[in-house]
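Every protein chain but one is kept in place in this view of the complex.
Right after this comes chain A.
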Amino acid sequence: MLLLSLILLPFLGAAVAACMPQHARNREAWFAAIIALCGLLLTLSQYAVISEGTALRYQLNWLSAFDLNLIFRMDGLAWLFSVLIQGICLLVVLYARYYMSPKDPVPRFFAFLLAFMGAMQGVVLSGNLIQLVMFWELTSLTSFLLIGYWHHRPDARRGARMAFTVTSIGGLCLLVGVLLLGHVAGSYDLDQILQQAEQIKAHDWYLPILILIALGALTKSAQFPFHFWLPHAMAAPTPVSAYLHSATMVKAGVFLLMRLWPVLAGTPEWTWIIGTAGVCTMLIGAFLAIFQHDLKGLLAYSTISHLGLITCLLGIGTPLAMVAAIFHTLNHATFKASLFMAVGIIDHETGSRDMRKLSGLRRVLPYTAALAIVASAAMAGVPLLNGFLSKEMFFAEALMVGSASNWWMSAAAVMMGIFGVAYSLRFIQVFFGPLQTDGGEEVHEPPRWMRFPVELLVLCCLVVGILPELSIGILLEAAAASVLAEQLPEYSLAIWHGFNLPLTMSIIAFIGGIVFYRWLQLKCNLRQRDKVPLFHRLNGKESYEATMLWLAASAARLERSLSSRRLQPQLLLLILAGMAAGAVLLWFMPTVPAQLTYTPIHWPFALLWLAGTACAIAAAWQAKYHRLAALILVGGTGIVTSLTFLWLSAPDLALTQLMVETVTTILLLLGLRWLPARISAKKLQLIASSRDKLRRSRDLLIAISSGVILSVVSYLILIQPENQTISRFFIENSLPLGGGSNVVNVLLVDFRSFDTLGEITVLSIVALTVYALLRRFRPAAESIKLPPQQTNPIDPASIQTPAEQAGSGYLQVPGIYIRLLLPIIIVVSVYFFMRGHNLPGGGFIAGLIFAVGLIIQYLLAGTAWVEARLKMQPHRWISVGLGLAVVTGLGAWVFGHPFLTTHTAHIYLPVLGELHLPSAFIFDLGVFAVVVGTTMLILTALAHQSVRSHRVPGANPDATNLQQEDR
């Protein structure tokens, strides 16, 4: 529970922080600090448990069958990282309070920062690898948001995108790697995986697993050749750089390697992949750092180099190297975070981070200078500071690699030391020499509390550097023990180990570094040099950009060559694929059934279909030039289909089809008005080209063959004996369990009501989409005018409004009986609704009947007349309907049943007698309301276009006059 709160607290905090007012800098910062502090205190309170070597564990089962459970575990390593993450977060929040400008939108900043902290906590505390990957991706996402915080700056956007692309590609590799690992180990549970080290290392998949997981870790920790994103991520605000790019996020990769160290390390492949990447990164990063002009750039490359060092230690793979790696991770976090903050102060006070423009800052920023110099001494590995200790351990480990004759590793280590000293000197150069600042304004020390985090971190560097065993020894041991278990080596954290080889190496590095730096200054004009010697061609950013461009271009090319924007070829392919599927189906279908059971032919039925198919063919033939005729013909086919349902024992379907047929016809009639007039080719004396003829014959062939295939498939299905399906269950249980005899209706509103809920949701979405699309509807110019039938001067109806036509004009007779029909139709609709559970009817059918009753009023007397008398508001019907359906479903929870379980009540009413009232009835009422709402919304929205379009400027003035008479 405690572990869960460690994760939830930051995320909840992020949500709250995001809602806080824009300019409440203090409140925001206090709030974020309290969240971080709570987490930190909670974590620290577990110290006693953790230091004994026990791991806390919290498990929340989710999909146990797939081994996907929410597991949090905290052992020594996770505890140490957790303290680091929360502790630095606390300091960064304090620092950011002063760093962020009042103009910046701070709620966003603190919200992202807290969310990032939560994600990072998730990574270190996850006990399930899939879950770890999820939090891993979440850190990529939140860091993307943080790097791109100043999104008005193009470099911030680019840097954020680059960081996100690289780390999330790594994250995908990691996911695959973890899936493979979980498959090999038979579980994603970290505890179980860690116990199967031998099996995993012996498995055939070991190498792919290693490579994929290494890709994930190396991209995250900015290791060569993926290091290029980190310098570009420096476009982030400095607190973000201090937090993400020195202390936490880039350490996630290292953390992962440590976490899986027992399972993956100790093989030659591991040493080669991880070790090589580490050594290359360490050297290239350190070398490039010397030649930076941007203070943050220098720190970024130095971070890359130090991460390389840690990776290299992990690659060496001995237990002692592991201890050194954990130790250096901590040390690096403290001195690098403090250096970033110091740079932030310099930037904040002088307005520049360019080392070419800054010098002598010691005079104006004495405290900051002292702090930064101590921190950079730690970075260079000066004795009595924490950096020295872990670097000594690294040198010692480097000596152990290979044998006495193989001194390459040692040489690389010393080289790294030399470069490290050189760039540290370069860094502190800004504090010495004559005073020179970029801006003209007075430079002064920052506020007291802005410097406090730096002071605290530098103090840590000193304490750890002077009293290592007392200050950090026990923590380090707990962390190392949690990874190494019984392999925990003997080691000593003393400052003085006597005059030995690592110390000699340190001394060589110091002297070499100072000499190298002087040489660079004198011979290479380091201060003004633009190009990095040797490595200036090695530009990760350019290759990244080139790759991205190439990807986009080839995707576009592929799209052009493989796909078409034209509808017809796409539909053609779809139909051909469908035909192929049908043909395959035919191949596998049993052609001769056990006993042929034919139903005798009903001749009226045959005649019916003669008409139905004739209608269909005629519609296909006429749809181009005679749209109205085609619409009527399609309607004919629809009626025949409806009668077929009735004939073949599906009364519900017959009713639904009939009503839908009606509303569809009205719908299309409303649309016809906006289509262009089409004069037949014969009248225009157009002659179809041979290409057109060819295409028509091809389409005809496809149409006929697809029809034949479907016919044969249908016929073969029809002569098979009936299969046993779940229908049996529905028929047997509809009455006893569902309490209704109409099995189809019970299926819809009870057994499968969740499907129906989905369906009415789709209906509502479609209706709203139609409505929204029509709000922006702009008809073509030539269809804005009133159609000639309505403006014919000889026709007296053309000068009457629709309401007048129905009231006293030529529609007087239908006017009377259609208005009379409305209450009758409503009663019929209610009747069909009420009996729906037991006899044909139900929400769908009743809703459609109700809608048709209203629509014919519109047809008769026009929109204006109806809407002056009836405020329909179909949106409300939809929302009430959906609400009813969902509330009915939720009601089941009150009784402790799953969502949408039906509950039946029997109510006795005085006149009507006993009323059987299942909750499905209320659900059906929801369906009814949704159906009425959607139908009315779609149809009236379309109908309103005819009224609205006359207001479009440039419309026919006659039409406008008519419209005015309309009112």
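Keep in mind that, in the parts below, a residue touches a chain if its C-beta (ideal position, glycine included) is under 8 Å from a C-beta of that chain, and two chains touch if they have at least 3 such contacts; residues count from 1.
Basically, contacts and distances are computed from a predicted model.
Trainee: Would you mind picking the UniProt name of the chain not drawn here, from "ATP-binding cassette domain-containing protein", "CDGSH iron-sulfur domain-containing protein", "ABC transporter permease" or "Monovalent cation/H+ antiporter subunit C"?
Mentor: So, among "ATP-binding cassette domain-containing protein", "CDGSH iron-sulfur domain-containing protein", "ABC transporter permease" or "Monovalent cation/H+ antiporter subunit C", the name matching the hidden chain's UniProt entry is "Monovalent cation/H+ antiporter subunit C".
Trainee: Which residue among A:P10, A:G39, A:G612 or A:G891 touches the omitted chain?
Mentor: A:G612
Trainee: Pick from A:L567, A:I794 or A:V911: which residue touches the chain that isn't shown?
Mentor: Per the contact definition at the top, the residue touching the missing chain is A:L567.
Trainee: Of A:V708, A:A868 or A:A905, which one is in contact with the hidden chain?
Mentor: Missing-chain contact among the listed residues: A:V708.
Trainee: Which one touches the absent chain: A:L763, A:L786 or A:L900?
Mentor: Of these options, the touching residue for the absent chain is A:L763.
Trainee: Considering the whole complex, not just the chains shown, which residues of chain A touch the missing one?
Mentor: Those residues of chain A that touch the unshown chain are 565-568, 571-572, 575, 598-602, 605-606, 609, 612-613, 616-617, 619-620, 623-624, 627, 630-631, 634, 637-638, 641, 644-645, 647-653, 656-657, 660, 663-664, 667-668, 671-672, 674-676, 678, 688-689, 691-692, 695-696, 699-700, 702-704, 706-708, 710-715, 717-720, 722, 725-728, 730-732, 734-736, 741-744, 747-748, 752, 755-756, 759, 762-763, 766-767, 769-770, 773-774, 776-781, 838-840, 844, 848, 931, 934-935, 938, 942.
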